[in-house]
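All protein chains of the complex are present and in place, except for one that has been dropped.
== subunit A ==
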Amino acid sequence: MQLDEFFVTGEPLIYAGMVSIVLVTAAIIFVLTYFKRWGWLWREWLTTVDHKKIGIMYILSALAMLFRGGMDALMMRVQLAFPGMDFLGSQHYNEIFTTHGTVMIIFMAMPFLIGLMNVIVPLQIGARDVAFPALNALSFWSFLFGAMLFNISFVIGGSPDAGWTSYTPLAGAAMSPGPGQNFYLMGLQLSGIGTLATGINFMVTIIKMRAPGMKMFQMPIFTWSTLVTAFIIVFAFPILTVALALMTIDRVFGSQFFTLTGEGLPMMWANLFWMWGHPEVYIVILPAFGIFSEVIATFARKQLFGYKAMVWSMILIAGLSFLVWVHHFFTMGAGAFVNSVFSVSTMLIAVPTGVKIFNWLATLYKSKIQFTVANLWALAFIPSFVIGGVTGVMLGMAAADYQFHNSYFLVAHFHYVLIAGTVFACFAGLVYWYPKMFGHKLNEKLGKISFWFFLIGFHVCFFPQYFVGLDGMPRRVFTIIPEWMPLNVISTVGAFGMGLGFAIFVYNIYYSYRYSEREKSGDSWDGRTLEWATPTPVPFYNFATVPHVNSHDAFIEMKETGETTFDEEKVEPIHMPSNTGQPIIMMGIAFIASFGIVFEWMWMAIAGLIGVIVMMGVRSFDYDDGFHVEVDEIKRTERKARRL
C-alpha cells in the first residue's frame, strides 16, 4: 500500500485537519513533558478505577465529540445554505453526514449520559463505587479507543459514507470498497463492548449496592432511569454486535448475508440495525428524562409529582421500545398489515411519554420555581420536546409516512427530540452536578447567555426544516434548488447560533474555573438526594459512614434529622479497589487489532487478538484485592473536606 493511499489526500479542509491534529498532539506532549505531568496523568487518571474520575473522563471526551460532530453540522449547513454552493463536494458531504450522525449518537450522547451516570449513580444510592470498578475503567477505554478509531478515518483511509444507518447493499463491499465502512464497523464494535459492560455493571451496582434501607421504589429517579437504560443496553446491544459482525464478515471474508449475490438479504440489515437502533433512541432519552426529573424537583423545591407513575412509564417505554423498529422503514415494502401493527405500537409510546410530561408540569404547578441555568434547560426541554414528539406521532402514521419519509421533516423531528431531549439534558445535568464534580459552580450569567443562544439557535435552525421538508426537500442531498433557499438560510443562521451557544458554554467552564467562588458545603442547590450529602470535593471512598435510608428524597430527611455521612463514632476501615493499568493496555491492544481488520491486514488483527486474550489471562491471574483506608485517614480527609 502506498503512503498516499493510507492518508487521505486532495482536500484542503482535511489537510487543515491533519495539521491541527499534529499541532494539538504536539502541544499536549510538550505541556505534559514540560510540567513533568506524565506520572501524574498515569497514576491519577489513566489507571484510575474511581467512578467519579471515569465519569469526568467520559464527559470530557463527549464534549470533544460534540465539538467534532458540531463542526460537521456547521459545514453541512454552510453547504446547504445556498443553491450551487461549492464548499463541500458530494463525496465529502456524504462522509460528513455519516460521521456527524454516528459521532453524535454513539460517541457523544451515550458517553455523555454514561459519564453523568458514572459520577452520580453510586453517590445517589449511597455506594462507595460501582460493582466492578476495573470493568468500569475497561468500558471507558473501550469507548475512547473505539471513538478514536472512528475519528482517525477522516485523515487515514477515508471516512465511511453510507450514512449512520449504513444500509446494505450500499454499505457492502461492492458499493463501498476501501477501509471507510470498516472504520464504522470496528469503531462501533469496539465501543459497544464497553457499553454492554457498563449496562451489566450498573444493573448489578443498583440491584446489589444500595444503602441499607433503600427500597427499589425509594431510589432517586435518575438512578431508576439508569437501571431501566441498563436493561435496554443489555438486551439491545448484542443485536448490534451481531449485525456489525455479520457485515464485517461480509466485507472482509466474503460471506453473503446482506449481498445481492448468493441469495443474501439486504433487508436483514435494516431489520437488525433498527432492532438495536430503536431501543438505542431510548438509551439516550430515558437518562435524560431522569436528569430533568431531578433538576425540576430540586428547583421547584417540591417532591417529584407521581414518582411511581414516572417509574412505571419508563419501564413501559423500555418495553415498547423493542416493538416499533419497523417504523424506520415503512416505505421499504413490509406491507399494509405489518405497517399497521408497527404504526399502532409506535403511537402507544406517546402514552407513557405524555404521562411523564404531565408529571413534570404537575411538579412545577404551584411551586416556587428557581430559574437557575440547569432549570432553564429543563424548562425549555418540555415545550421543545413536545413539538418533536407530536411530529413523531405524525411520522408514526404509516400512510402519512410515505409523504414525510426521507424528507427534511424527518430530520427536523429527530433533531427536535434528540437535541431538546438528550443534549439539553446533558447540559442541564452537567450544570446541575458541576459543583459536585469540580467544587465550584458554573457562572450563572454566562450560562444564561449560552442557554439563550443555543435555545433560540436550535428553534431557528430546526423549525424551518419541517416546512422545507413538507416542501419536498429530501435529506442527504448535498445541494439545493433555489425554491428551498430562504428557509435553508434561516436554518444555517440558527445552526451558527447554537455553535455560539456551545462556544460560550465551553468558555464558561474556563471562566468559572478561574473566577467562580469555591463551594464550601457539598450541598450546592439545597438538594434532595444522597449525592448532595457528601462533602465537596467528594472523597474517593464517597461516604465515610453510609446513611440508613427510609424514604424517597433521602437527603431531605437527613437534613431534618441532622444526620450526616460523617459520624465520627461509626467510622470503620473502608475497603477500596486498587488502580490498574490493565484496562487501558488491553483496549489499546484491541484498538490495534481493530485497526488491522479495518485495513484487512490479518497479521495485525491476529497479533492484536492474541494480545487481548493474553491480557484477559493476565487479568484472571491478578489477585490484587485492593486495600483498606484506615480510620485515621478517613477522619483526616473528612475534616479537611468539611472544613471542620
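Simple rule for what comes next: a residue touches a chain if its C-beta (ideal position, glycine included) is under 8 Å from a C-beta of that chain, and two chains touch if they have at least 3 such contacts; residues count from 1.
In the analysis below, contacts and distances are computed from a predicted model.
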Options "Acyl-CoA dehydrogenase", "Carbohydrate ABC transporter permease", "NADH-quinone oxidoreductase subunit M" or "Quinol oxidase subunit 3": UniProt name of the undisplayed chain: "Quinol oxidase subunit 3"
Among A:Arg518, A:His575 or A:Arg639, residue touching the chain not depicted: A:His575
Among A:Leu60, A:Ile207 or A:Leu644, residue touching the chain not depicted: A:Ile207
Identified contact with the non-displayed chain, of A:Gly89, A:Pro177 or A:Gly262: A:Gly262
Given A:Phe253, A:Phe337, A:Tyr510 or A:Trp603, the one touching the chain that is not displayed: A:Phe253
Contacts of subunit A with the absent chain, listed as residue ranges: 128-129, 131-133, 196, 199-201, 203-204, 207-209, 234-239, 241-243, 245-246, 249-250, 253-257, 259, 261-265, 268, 272, 275, 574-577, 613, 617, 620-621, 623, 625-626, 628
